[in-house]
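Below is one structure. I have some questions about it.
Right, subunit A next:
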Amino acid sequence: MIEIALKAVLILLYATFVGFMFMGIIRIVTARIHRRVGPPIYQPILDTIKLLSKKSNITHGLIYDFGIIYALGATILALMFIPLGSISILRAYGDLILITFLLEIPMLGIMFAAMSSGNPWAGLGSQRALLTLLAIQVPLGFAIVALAEFYGTFSTYQIVMAQQTAGWSITYLPLLLAAVAYDLVLQAMFGKEPFDIMIAPGEISLGPMVEFGGKHMGILQIQHAIALFAETLFFSNIFLGGAVVTAFASPILNTLASLGILLIKQIAVLLIAIFIGAIFPRFTIDQAARFYWKWPTIIAATGAILAAL
Partner candidate 1 sequence: MADGEKEGGGMTMKEQAIVDRILKKAPYAEGNVRRERRIEFKVPMERIRDFLTLLKENGFELMLQITPVDWPKDEEIELIYQIWSITHGVHTMVRTRIPRDLEKAKIPTIKDIYPAAETYERDAHDFFGIYFEGNWKMEMPWILDDTEQDVYPLRKDFDMLQYVKKKYKILDRFDENKDNYVI
Partner candidate 2 sequence: MINELMIIIFTPLIAGVIAWLLDIKGLREGISVIGAAIPLAYLIQAYHTLASQSSIQYSVVISGFKFEFLLYQISWIFAMIAGVVGFAAILGMVSTAKDSYEWLFALMSLTGVYGVFLADDLVSFFIFWEIMTFASFMMVLKYNKKASLKYFLLSVAGAYSMLLAIGMLYAKVGALDFTTIQQVLYQDAMRGVLGTNTLFSRNEILLIFGLFLVAFGVKAGTFPLHVWAPDAYSETNQSYTAMFSGVLSKAGVYGMLVIYILLGTRLVYQFGRIGAAPKFGYVIAFLGGITIIVGGLLAALQEDIRKLFAYSSISQIGYILVGIGVGSALSIEAAIYHAISHALFKGLFFLIVATIVLRTGKTEFKDMGGLAEKMPITFAMAFVAILSLAGIPPLVGFASKWLIFEAVIHENMPILGGMIFFGSAIGFVYLIRFTYAVWFGQRPTELDDTKDAPVPLAIAMGILALLNVVFGIAPGLVAGELNKIFGKEIIQGTIWELNLGFGRYNGLFITVWLVIGIVIAGIIYFLGAKVRRVPVTDTYQAGNPVTMEYNLTIRRNYFLPLKETLAFWLRISFDRLYQDIGKWVEDLAETLRHYIYNGNVQAYAWYLAIILIILALWGV
């Protein structure tokens, strides 16, 4: 019991910290691409502290608060199910479908909170976010189907284990296709260009986020950090072979090593998203839907069918 609690706290702290570092990396790399100096890497932490330490906060009612809390809670829940090296708690229950759903739930909480504020831009942003979700769901679904059918299991941990012996997923053609589609989907999950339609700054002034300030926004920053960590972790687990190091004698070293390997893979996933995001303008929502329903869907469906054969 104590051990589980300890693990949970460690995972949570690690995920939050690395997530914030990821946010900082995103800002720095984007700045470098713009030939700017960019903020220090710990900038997101400063932002969060600042937001949480605001002296006055507003609320639009119970749902407005609960939606935010629910979003963070659901993100923590999702994090617990994803295998993190050898120290994850509920990895035995880390079911592909379950995690895919759990990674979408926080958005629902944010939508509820945003809509309860009654701001038309929040409504517009939620509409765009939902249509983006609708658009990405098809390739995402096919990618998951491809994985499940290739490995014959839904357990993420077993998939990771299988990759330790049989090599990474992306070395097989069907899963390579699935990975490509999933990576395009990840672009929209991170909310980066060209699919940052839901939070179009200057167009609908951050959409769902428009009414959040002070500690609400601070909690959302933490949630975003953990979500970044979780999504990249999920991708590197199912497609990039995860990390289960057993080379060293002491379990501590093994854990650290596997965490390090995972970190490298996660950053690789993140950098792709940043590069794509930094050089593309924004789609309109129907363009995004048409795009996702065309190429990624075809790629992922091909992958799924090949995996099923």
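How were these picked? Simply put, all candidates are chains of the complex that A comes from, given by their letters.
The rule is short, and it goes like this: a contact is a pair of C-beta atoms (placed from the backbone, for glycine too) under 8 Å apart; a residue touches a chain by one contact, two chains touch by 3 or more; residues count from 1.
Bear in mind that the values here come from a model prediction, so they are computed numbers and not experimental data.
*Asks:* Here subunit A stands alone, and the other chains of its complex are listed as 1 or 2; which of them touches it?
*Replies:* Looking at which candidate touches subunit A, I get 2.
*Asks:* Can you check the complex and tell me which residues of subunit A touch candidate 2?
*Replies:* That would be residues 8, 12, 52-61, 63, 65, 68-77, 80, 90, 92-93, 95-98, 101-102, 104-105, 108, 111-112, 115-121, 123-124, 126-128, 130-131, 133-134, 137-138, 140-142, 144-146, 148-149, 152-155, 205, 210-211, 214-215, 218-219, 222, 284-286, 289-290, 297, 300-301, 304-305, 307-308 of subunit A.
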